[in-house]
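All protein chains but one are shown at their positions in the complex.
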């Protein structure tokens, strides 16, 4: 009953999860476990870098953590008491092993490995400048810009170089850096992407979500704060806040969909937020039906909340397969809605003749919603209503979430009634933006100074978007670029 | 929210699923889809054989259907308008490709491929006789015995040879046979394992469960009857019933756990049976708690039924990961209950301080139940009760289900109170056998002539168990056997 | 400077080599070495079966011995003090792992593994009969016929069953059989394919050629005699000769091309035979040139013999690459004779302006000869003469050698002058059949009772060719056969 769905084309996708362990035996085995618990944040590739007081050891692989980092021959080679790891969904650039993190560089200050969750929104512009001054990039990853800024910084210590570098980048970043001297965890001044700190005995652990602390039995200490660098060196833990303080704007979509329901994000239980969302949804847009049916699995907590608030039975009207796969060969014309059926099947006996409301977390392109509504009708449902546990998703994300171009977002092209017709539901309603803030325990959204980054719903971006505005930059960079056959 | 759980050591496991398509374009692509929908019945290996009016084409692979049979280069080679397929969990013999079905033989009557769900309980005895007469076995599979009985039968037509062979075997079998002349589907006289028939236009389809009809959009016609052979040849469909009629005894555990909740088994909705089981359980063994919590995913329908009947909130107190993997390297002593945590995590914020009842489908070894109870206590639950949606599992199955030896079954060694202590629950109760029959719509179990095969609960086996009784036979066969390095 | 050339389409090819070891530690490691030394007899696949007094262990792989059987994880699994192995070139049937030898069967007398060099010329006819009586074949290999004949024989002991089986087969076979009781080596009554026996301490070794004894440091004892079965059991070695004695007819082409020059075949040094062939060739068909140039590597010993006899300098006018590969993509029109150049290059500086005679072992299709003559002309040779170290190859082999259909053999379509024009040489001559017998130490060929099987040159086949004559049999067998996708 996880939130994230590994093979759904019609969802927004978190691009990364990170996990770090400082000073324990079996550090890389622990990182592998932590990454496994963060697998919903990125299924395309994974990597771990360890440090054994003398050498850095790295292994990166396409695919899941399980199957790659659960083997003794791999983990056994990742020697050392400190390690960081990364799971990754995808990039704007090519999908190849050289873009898989942690990235590593031999700097004048010694070896330096970095794992990054987020997206640098002026990366192309910075990259062009760095190349002009003689830097050579190994990847098309925005993260590499940070490394070159560190490498060419005029400061002497690694920490000063890193701060110098971070002051030049825009956008979202939760970072874990592993150096010959220790581990540095940091978060951008807005705190867009999450990062938490825990401990297990004397071992310090950093993770994108608390579920990754749970899997290793670690205790949650606190979130790394927006704009904070936590430096762990031996038994010493220091906090640095070198940026001009500004109001934080953590990503609101972590609560709606990205994070696992059993995680605590910014101090709040994701499961309870989602149940509260369901209750708000029932209050704002109730409908008279026989059953409340979740679109599994991401709609389930909101559906439970909705059913409770509306006092309508919660039923499993859609059964989800655990065995994913989306490339099956279409056998012929007889087989309809194949894509959705590879994952979902109507519980036909239950829904036949019944009025139902489906609860889903969001609508992106709308193609899956249409197929699910049709599948329920073919199974004999008398009425099919749809309620969405978030406001309409109208804008692209530039902070580390894979969103389709704006024009592909159904809500950017249609109003709610048009969307209802498109997905062929009897009724359709979205949660209001204030309803969403209420579910998070706020009175309402503070329009002048929003408590969260909700740009995907509101278009109110908390940073400048340098690369996006200077789009031609990326075109220039393409000339003569290398493709790996 | 499927019933079957791909990597749980502590569950009984269905050993196979079968699917056949007669006379359509893209037959093997359709079989691949059907097998994908039956994947919960066997995750270890899969195979498809097609016939193109001249040649038979076979591909077998270790692993899932997705990833093996979703590729054009494989499906494109499985030419022909008729095909059968098989998913497999495991065998008593070695796990190697030569045991993966469909099995195939060039007989004097032409090519013959067979896919089998079930287990022949006198296979070793028959095999020894066949080898003495000069038959050479390619596999250690019990299914191959059927092929050699067909090959050496004195009858002339393939159908007569097959009937002759089946009259000599004991045990459970649902079979699909593909020959140069047509397709034969049959089920043993007791009807232990399921087999249904559907159609999509003029195409005839056979499948272990109705969900596999759903995925290809086919219409359910009827179950193949116990003791029936359905022969499809061109547009002609014939039914043969060559066996002495006896009362049917279909497997009751299909309803408890094996089949998907969205399947219709022997005419009954599995989901509604499981909800009824939950309600029976609440009535038989209610307990005063704050939340009803399913052990996901197999306990979920029963938990919904229990919560409804008991009027206690249904909550997701355990979150299940979609990303399986059980071989992670243990990092050190700090990490407790690793195995269970790779799959399940406590929704800590929800259960802290609460009294809960966990609903699970069955207890096999009890090791997982213990870890889940402990995990809930560590998450702060005030009381942890356990209710099981079936009677105690006390006996091995010899009909195609992977059960541990009798001595490993917790219920064969302990009474309920001892089991409660073992799993450290505050209370433990199982559904009664009559409660289970009531949930299936019966008044009670008819002890003299039971309506189902419930040997795993009652020890009342519906057939003789020749090989089990003559255990020495299997020892003899081992001498000089080949191992594939 | 081996005789056999792994990637030349324009050569006859030996189909198999076999090697067996009786009773020593590390038996399978020794078999791997022996097979490596026999690799020139078959490069497509290899297999080893060992017996550890309880179980048989088999590994088969497509590809070379090195790279498959040089790894501890493979050899370590092939436990036991006795083992047999096989290298294979190809079959008339499909090329798949199930045809790779040793073949194995569980018989009523216990486990039985067999490795076969040769070809059964009535295999299809026997197979059809066996299938009619209920035998099920696993492969398309002719060797499997022998196993089924053994399995269904009415005799009691394995040895009697094997003799019974061999009396029913026609054609060429050198066999190694591994049973629970010992090892049996045998050779068909004509002794068409070679098989020698050696020892290393108390260990008995069988091999297709003496070079495989050399690699393990074993001492050559004698050839297994035509029509002999050597049975090794414990320390006991027995010789059985159950067949009616007839004159032997070993394959003459082993001396011309198949065997390695450092082997002793039927008591004669292959290298010295080839040098004698070169000398005969110089005497029969001398030519006035500047250099004698071998077509490497198979023409080299004959070229040395020719140069010595003719008192003309031996020079390396063609340099052969060790790095094989025949599938390179043709870049465009400019690149001529690409196929031959992947392997051979003219030593341009040497041959420019010179009159040369090229010495090659045989002409099959003639395509390579043409390209080599052209390459020498393009390199500037003034005259290019060709001398062939065997008579014209005019007939197919049915005894385990891969020959093109008769119509593809250049010598079956053209006389010598036409062939000369085809390959564009200034002159062309072949060794006479009597010249070849003289080089082997005979006075001449005894036409009424030839000392060798020379059917490829003379068309005088020493056995009936049942399958070849009843060609329709193979067509019947094809119906409904299984293809592995």
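By letter and in written order, the chains are A, B and C; residue numbering begins at 1 in each of them.
Rule of thumb we're sticking to: a residue touches a chain if its C-beta (ideal position, glycine included) is under 8 Å from a C-beta of that chain, and two chains touch if they have at least 3 such contacts.
Values in this document were obtained by computation on a predicted structure and should not be read as measured data.
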(request) Could you run through the displayed chains and say which ones the absent chain touches? (result) A, C
(request) Looking beyond the chains shown, say which of C:18, C:113 or C:216 touches the absent one. (result) C:216
(request) Kindly state which of the options C:128, C:168, C:233 or C:348 is in contact with the chain not pictured. (result) C:348
(request) Kindly note down the residues of chain C that lie in touch with the hidden chain. (result) 1-2, 4-6, 24-27, 29-30, 32-33, 36-37, 39-40, 43, 64-67, 69-72, 75, 200-201, 203, 211, 214-218, 260-262, 264, 269, 271-272, 296-297, 300-301, 304, 308, 313-316, 319-325, 327-332, 334-336, 338, 341-342, 345-350
(message) Touching residues of chain A against the unshown chain: what are they?
(response) 49, 51, 54-59, 74, 77-78, 104-108, 110-111, 113, 131-138, 147-148, 151-153, 180, 477-485
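By definition in this document, only the chains that are shown with their structure count from here on.
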(request) Counting only chain pairs that touch, give me the topology of the graph as line, ring, star, complete or other. (result) line
(message) Since chain A and chain B are copies of the same chain sequence, what is the angle of the rotation superposing the Cα atoms of one on the other, rounded to the nearest 5°?
(response) 180
(request) Could you give the separation in Å between the centres of chain A and chain B, each centre being the mean of its C-alpha atoms? (result) 37
(request) Could you grab the centroid distance between chain A and chain C? Build each centroid from C-alpha atoms only and quote it in angstrom. (result) 62
(request) For chain B, jot down the residues that touch at least 2 other chains. (result) none
